[in-house]
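The structure's right below; bear with me while I get my questions together.
A single protein chain has been omitted; all remaining protein chains appear in their positions.
Then we have chain A:
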């Protein structure tokens, strides 16, 4: 096995500088990451597909244009990995599901389009929980992803591949999606930076929908500076997404080094209750002390409805998922069952019911079309996706709509109001990303409710639509990373990044790398 290039140890911002100065070429940089993928991904499983040939072609094109002095995009020559949930017409988009195993989109998502326009090198497609449903990346139909810090543990999810590839030095930047914490939680568990923007800040056009009112695309990276660079590339109004916000996008990477004078940080008293691991609590409290040493003031705030956030989320998200995933019917695209076997099965059922003179059974028997939908969907979807579709269909069904869905929407309003009140007193809210460090693979697979509770500290931001970031803030005794979560009011990503960067500059947790 050849030794890996030291290039992969640099941040994306440093690499960009090297590219611009002509110290390295995009082809060299891309090859360095492809070598790292070859050497490491058989252990980690972060990528569903490495797109080496295409990436080297894009890199060669950037190098040629640079040599001619042509103007280039913001990420010219930088490799970026993309979660396999964003449409890219040049490759498959599987959502880690058998349902979309062979799906090739006819168009690019806006995020992919902007990455291409910025001359990024699209190095591969990362693994995820199927349709972004899960918190461990064990729900992929194709493979599990392992945490680079301990291969027996989960990288978190659903953007586990996106976090693990950055942590393991297999991409300097990656794109994830966050519906209930799916960028911040894996970033926290893998010791990298992960940012969920304000809802509407980044276009969802071409993002395969899970829960439309919660989904948001965002960057994962090794440093906050790199996250700023990637965010400013993909953010901004998109007329093709009616929920996209028509607001100017600041140049986050230019202002990130400016400290926030008089910064007021909120400590949420409900976040330090029973269930929080002592080592995680200690690292997060130390982060507050660091902020105080930098001149910030720390003030206790309350989010009284935060204890209802997980329940609220697990009503709203499955309801939206059950609606969004209704499109997978085996007709227009996606998996279709074996029709011959299906028709034979149905004929046998009919014969049996007729023989038994079961009139009720006969009236309930599926039509051929309905049976095709049901079999196609049941064969195409995995257990977690089925669970959420069933939960959402139940909550939206007659008699339960008011009790569950409508009630959850009202509690969602109260959760948002809590944040509005808290941000009247503080500039940023800080706390843990997860209650524990990375858990063992398989530990919670049979216990969906426990897995859902892993999202305890992250889901509120999705329900409220506010931006949040996870930055490394320590390690436990077992050597597993601990994440610090910062939250900001809507559209205040600039404040969020500057606040996170202040912490990063005062610590060196983000510089640690797993031994691979």
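Assume contacts are C-beta pairs under 8 Å (C-beta built on N, C-alpha and C of every residue); 3 or more make two chains touch, one makes a residue touch a chain; residues count from 1.
By definition in this document, contacts and distances are computed from a predicted model.
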Chain not present in the shown complex, as UniProt names it (candidates "Methylenetetrahydrofolate reductase", "Aspartyl/glutamyl-tRNA(Asn/Gln) amidotransferase subunit C", "Electron transfer flavoprotein subunit beta" or "Branched-chain amino acid transport system / permease component"): "Aspartyl/glutamyl-tRNA(Asn/Gln) amidotransferase subunit C"
Full-complex contact with the absent chain, from A:282, A:368 or A:511: A:368
Given A:118, A:144 or A:245, the one touching the chain that is not displayed: A:245
Options A:12, A:96, A:464 or A:496, residue touching the unrepresented chain: A:464
Interface with the unshown chain - residue positions in chain A: 102-104, 106-107, 198-200, 213-214, 239, 242-243, 245, 305, 308, 311-312, 314-315, 322, 326, 329-336, 339, 342-343, 367-375, 377-378, 381, 383, 386-387, 389-391, 393-394, 397, 400, 403-404, 406-414, 416, 448-449, 452, 462-465, 490
